[in-house]
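One protein chain is absent from this view; the other protein chains keep their places.
And then subunit A:
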Amino acid sequence: MTAQHDEAEGERRAWAWSAHLLKGGTTPWSRWAGTGERTGRVLPGAQQLEMLRRLNLAAHDLGVRPEPALARRVLEASAPGRGRPDLELLGAAPPSRFGPAPVDPAQLPADELIRVTTSLLAEDLVAAPLPGAVLVPPWRRPGSLVHRWRPRYRLVGDPWRADTARRHLVAQGRPPGGPEPTVLVLGGPLSTMLVDLWTDRSFSTGGPVPSWRTWVDTVVETGRLGRGADPVASARRWTGRVGADRVRVVLDPGALPGQVGVRRVPPAPLLPADATDLARRVGGVLGLLVTPARGRQVLRQVLLPRLLEAPEPLPGAPLGVPPEHHRWVVRRSRRLRHELLAAPYPVVGTVLGSPDALLDHPRRLAGAEPGEPHDDRVLDLAVRMLLEHADPHPAPHAATHAATHADRPRQEDRP
């Protein structure tokens, strides 16, 4: 058998595998033996083919069938951003002295597949309609008599909490602003504020957001907390701008409703670490498709509700500060409390709640099980979200797949 024959055979095997995957197949490339004819201009990359196989596997588990259009989109997708290029399948292409080495797609790191998936997910989210504006009764609208009696406010500090509260208040006909509003600086335990700050950035676009681990390592290394996690600095800045009588540091969550003139303000949504990381990665792609303002809307008004209202609760622990940084967080939270206590009223305004609320306790931190995003779980979640609108009928050959392990060679998968 000649080398040329082997090369052609390898390519024919790859085209057949691609067709098999398009039909919902799940056989790994390393076990695939069938051959077929070329059906496109170029063979899809190993990342795209393996991604489709994972999608089919997940679909079989969920008892759904991916739409053919989705399968085609997966194969045609290019991973956005900088990273490894589309790779050749090991054994499919003739050996070359140039280009990246071909790979066994099953060995690709999840991160490579996430790049492809988040690109498709971002496209889906952009195409989804934004929820309509909430209809506020006339007597609650700005300018109404009732509205004029309510306190005027502006929310700053912990951005994730502030955003949740703000959206709730807008829906209640209590938007922030108005003449000379009181500035409410939201704060809490430092570990929570750090998590909230990264979560808020993950649900925003307009610039790359580093991974949780990289971000929190940098915070610890540089000692710079960032605006959203340093209520003392925020209060200082705002008292300088509007005067101490209009600044209140809200450390007691129970005090907030009274300050904004409502009975209750919902807490900020708590997501598993993997869901937040998925938002971060999708946000990175959205930044390439839509303006930052629209990207933020899409993340918070389309993706966030889908994550919170998933048919099955999302697995995984919420984000937490890694144990090796606990001591630093405890020390830094003490320093924050000290700074707040040491700052007189003209510097930070009124403090609502005890400054102890800023403290992180070593035992409480040690007792919590801090979640950290994991690529495999993020990929699973992304795939699940892509399949959310899939046809609920099982694929014709699902019965043969459901009981078998994906990596097991199956003759019935061969054409």
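Assume a contact is a pair of C-beta atoms (placed from the backbone, for glycine too) under 8 Å apart; a residue touches a chain by one contact, two chains touch by 3 or more; residues count from 1.
Everything that follows uses one rule, which is that contacts and distances are computed from a predicted model.
Participant: Pick, from "Sulfotransferase family protein", "ABC transporter permease", "Sulphur transport domain-containing protein" or "Catalase-related peroxidase", the protein name that UniProt gives for the chain of this complex that is not shown.
Facilitator: "Sulfotransferase family protein"
Participant: Out of A:82, A:264 or A:363, which is the one that touches the chain we can't see?
Facilitator: A:82
Participant: From the list A:207, A:266 or A:323, which touches the chain that is not on show?
Facilitator: Only one listed residue reaches the unshown chain, and that is A:207.
Participant: Among A:106, A:170 or A:290, single out the residue that touches the unshown chain.
Facilitator: Answer from the full complex: A:290 touches the omitted chain.
Participant: Pick out the residues on subunit A that sit against the missing chain.
Facilitator: These residues of subunit A touch the chain that is not shown: 41-42, 44-45, 48, 76-86, 97-101, 119, 206-208, 222, 284-285, 287-292.
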